[in-house]
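All protein chains but one are shown in place.
The block that comes next holds subunit A.
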Amino acid sequence: MLKYTEDHEWLRAEGEEIVVGITKHASDQLGDVVFIELPEAGRAVEAGEEIVVIESVKAASDIVAPVAGTITAVNEALSDSPGDVNGDPMTAWFFRIKPADAGAMDGFMDEAAYKALVE
């Protein structure tokens, strides 16, 4: 199941966890990504907390935790090759989060709603 946030993240439910990345739209807007700073696995985060720094040639931006929970894993490969986010943003995941609440995915947009947002 794939959902989308207003912050242009994609969320994919995998078991009890959610895998988080950014959309093609976000990666296009950012331009060439040159630096990514990921949170530490094990960190407890609040919904909306800025937990990833992403820098393109143009500007710095943040990626927020879509839900409250605990970071269970981060994609270390992105630190070494941040440009992967521009290559295929749907496979370049940033982190996995175990939500504090069940049903955390429910409020987010489906693909049709997200498409309507960005078009």
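Rule of thumb we're sticking to: a contact is a pair of C-beta atoms (placed from the backbone, for glycine too) under 8 Å apart; a residue touches a chain by one contact, two chains touch by 3 or more; residues count from 1.
Just so we're on the same page, contacts and distances are computed from a predicted model.
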{"item": "Protein name, per the UniProt record, of whichever chain is missing from view (\"aminomethyltransferase\", \"Monosaccharide ABC transporter ATP-binding protein, CUT2 family\", \"Fatty acid synthase subunit beta\" or \"Inner membrane protein YgaZ\")", "value": "\"aminomethyltransferase\""}
{"item": "Among A:A60, A:A77, A:M90 or A:V118, residue touching the chain not depicted", "value": "A:A60"}
{"item": "Chain not shown: contacting residue from A:E16, A:D32 or A:D110", "value": "A:D32"}
{"item": "Absent-chain interface as seen on subunit A, which is shown", "value": "31-32, 34-35, 37, 53, 55-58, 60, 79, 82, 86"}
